[in-house]
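Removed: one protein chain of the complex. Kept in place: all other protein chains.
As written, the chains take the letters A, B and C, and residue 1 is the first residue of each chain.
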Amino acid sequence: MERSLTLTPDPLDEPALVATRRMTGDMGAAVYFSGVVRGSEDGQPISAIEYECFRPMAEHQFHQLFDELEHRWPVESLRLVHRLGVVKVNESSLWVEVIAPHRGEAFAACQWLIDEMKRVVPIWKKPVV
Amino acid sequence: MERSLTLTPDPLDEPALVATRRMTGDMGAAVYFSGVVRGSEDGQPISAIEYECFRPMAEHQFHQLFDELEHRWPVESLRLVHRLGVVKVNESSLWVEVIAPHRGEAFAACQWLIDEMKRVVPIWKKPVV
Amino acid sequence: MTIRIQFWSYFKDLTGCTQASEELPFGSTIGDLLQHLHARFPKLIAMQNSTLIAVGVEYQARDYVLKDGDEVSLFPPVQGG
Partner (left out) sequence: MTIRIQFWSYFKDLTGCTQASEELPFGSTIGDLLQHLHARFPKLIAMQNSTLIAVGVEYQARDYVLKDGDEVSLFPPVQGG
């Protein structure tokens, strides 16, 4: 499985990421998730979210998840970008691409990865008012 | 719910579509599906798939599905593009964007829409060898 | 009354045509129309359990009562995406 993990303070350029998609002729499905900062947190308006990351552990935990994902589903390629630092409302903090032969496995793998990420990858949010 | 339906013989420019995404500050999730023509059909190599469409009925059935989707999930925006005519291997035939407050509903709505589309929207495939 | 029929996908190959029309007595149903079409295009008979039928842009069942000028579409299972 091709894999790409980026933890970066830079804004996510999603059109550019989509433009660099690579998939072989055996693949029929590409599923994308963009997580975007919402304008309120617990009912209070916010202007941004600050993401803190324990980077060596986050990278290790992400790659453990990628290993497990690769065993569970026939995914050809996985790319994940998580933005760190201050991310303004309406900007993306997370972008995931999963490429697989069929849509069922691409959707399942993508959702599983995000659920697991939110369970084990050491990244924390702090609302900015 | 904002909705956009395009049935077109033109190649899908996915980066351009992503670049025109619009979502308000209450939305936290954008889910995308790209369906791509695979290089084989029933085990035989193919070069393309030709899509035939009964257009007035397809548009009507799509909008009935959009109506139902809007009742089931709090989706803010839905865009769907289906390519018609000859689509070469490795090119996209279908692109869907679902924007919702949270990822659970965005994923559910996107998958439901594709499943239902394959049940009721009058579009047919013919492999091109 | 006159009913126009459109064939889609490989139903065009099975019938050898894209459109046809049938004269039917008032009160005829889609089921009655299918009997006429099966007599005229016997290759449709093997497909009858999976055949989808629309009148205009809506799916209809075999017991739908046809009206003069109805446009009926016959096609195999759809496969978009």
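We take it that a residue touches a chain if its C-beta (ideal position, glycine included) is under 8 Å from a C-beta of that chain, and two chains touch if they have at least 3 such contacts.
Predicted model only: the values in this text are computed from it and were never measured.
Here is the thing to keep in mind: the chain we left out touches A in the whole complex. Check A:R21, A:H82 or A:R103 against the missing chain and you find that the one touching it is A:H82. Although one chain is not displayed, its contacts with chain A can still be listed: residues 35, 51-54, 56-61, 82, 93-94, 114, 117-126.
Note that in this section only the chains that are shown with their structure count from here on.
For the pair chain A and chain B, the distance between mean C-alpha positions equals 22 Å.
Counting partner chains per residue, chain A has no residue touching two or more of them. Residue positions of chain C touching 2 or more other chains: none.
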